[in-house]
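To start, the structure under review is shown below, and the notes come after it.
So, subunit A:
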Amino acid sequence: MIWELDMAILTLVLFCAVGAITVKDLLGAAILFGAYSFMMCLLWAIMGAVDVAFTEASVGAGVSTVFFVAAVFRTTRRTKD
Partner candidate 1 sequence: METVFSIKPLLAVLVSVAAVPFLIWSRNPNTRETWTFAAAFVKFGIVLSMLPAVLSGTQIVCKVAQVMPGMAIAFRVDALGMLFALVSSSLWIVTSAYSIGYMRGLNEHGQTRYFCFFALALSATIGVAFAANLFTLYLFYEMLSFATYPLVTHHQDQEARSSGRKYLLYIVGTSIGLVLPAMITAYALGGTLEFSTKGFLAGTGSPALLTALLFLFVFGFAKAAVMPLHSWLPAAMVAPTPVSALLHAVAVVKVGVFSVVRVITGVFGVDLLQSLHLSPVLTAVASVTILVGSFVALSQNNLKRLLAFSTIAQLSYIVLGLGLLSPKGMTGGILHIAMHAFGKITLFFCAGAIFVATGKKNISEMVGIGRRMPVTMSAFFLGSLSIIGVPPCGGFISKWYLVTGTLEANQMPILFVLLASSLLNAAYFMPVVYRAFFCTPEEALFENRVQEAPLFCVGPPVITAAISIILLFYPQPFFRLAESAVRAITGG
Partner candidate 2 sequence: MSHHFPALLVIAPLLSAFFISGAGWLNRRFCLPLAVASLGVAGLSALSLFWRVVQQGPVLYRLGGWDPPWGIAYAVDFLNAPVLVLICIVALLNLWASHRQVEEQFKEKTGAFYTLYVLMVTGLLGITVTGDAFNLYVLLEIASLSGYGLIAMGEDRAPLATLNYVYMGTIGACFYLLGIGYLYIVTGSLNMADIARILPGLYENKAVLTALIICLVGLWLKMAFFPLHVWLPNAYTFAPVPSAALIAPLMTKVMVYVMIRLMLTVFTPGYVFSTLGINDAVVWFAVIAIVMGAILALGQRDLKKMISYIIVAEVGYMVGGAWLGNRAGMTGAILHIINDALMTLCLFLAVAAITYRMKSYTFSSLKGLIRKMPFTMGAFILGGLSIIGVPPTCGFFSKWYLITGALQAGHYGFMAALLFSSLVNVVLFFRIIEIGFFEPFNEGHGHGEHGPEPMNEAPLSILVPLWIVALGLVVVGVYTSEIITHVLQFAIPKAIL
Partner candidate 3 sequence: MSGIVATIIAKYNYWIYICLMMIGLYAMITKRNLIKKIVGMNIFQTAIILFYVSIGAKRGGTIPIIEHAHGGQSHAVEAVHYINPLPHVLMLTAIVVAVATLGVALALAIRIYNRYRTLEEDEILSRIRGS
């Protein structure tokens, strides 16, 4: 575990999260959410939780994002906030 790396990624995660909920485009939010998940996955890999990281990489960054995109595609990208 390298704590400098850990802290840097933690901060990045924070940015991604804020971005995902503030961006005024649902597709953008979905993609930012994917990035957020991927950052999380890195974080967990650093902390030694390899299985969790693996799962998050395939589920959070992968399938969840696909679901989001599919749902946005089926509905609308428009959002007021």
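A quick word on the picks: all candidates are chains of the complex that A comes from, given by their letters.
In the analysis below, a contact is a pair of C-beta atoms (placed from the backbone, for glycine too) under 8 Å apart; a residue touches a chain by one contact, two chains touch by 3 or more; residues count from 1.
As the structure is a computational prediction, the values presented were derived from the model and not from experiment.
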| item | value |
| --- | --- |
| Of the listed candidates 1, 2 or 3, the one touching subunit A in this complex | 3 |
| Footprint of candidate 3 on subunit A - complex, ascending | 1, 3, 6-7, 10-11, 13-14, 17-18, 20-21, 26, 29-30, 33, 36-37, 40, 43-44, 47-52, 55-56, 59-60, 63-64, 67-68, 70-72, 74-76, 78-81 |
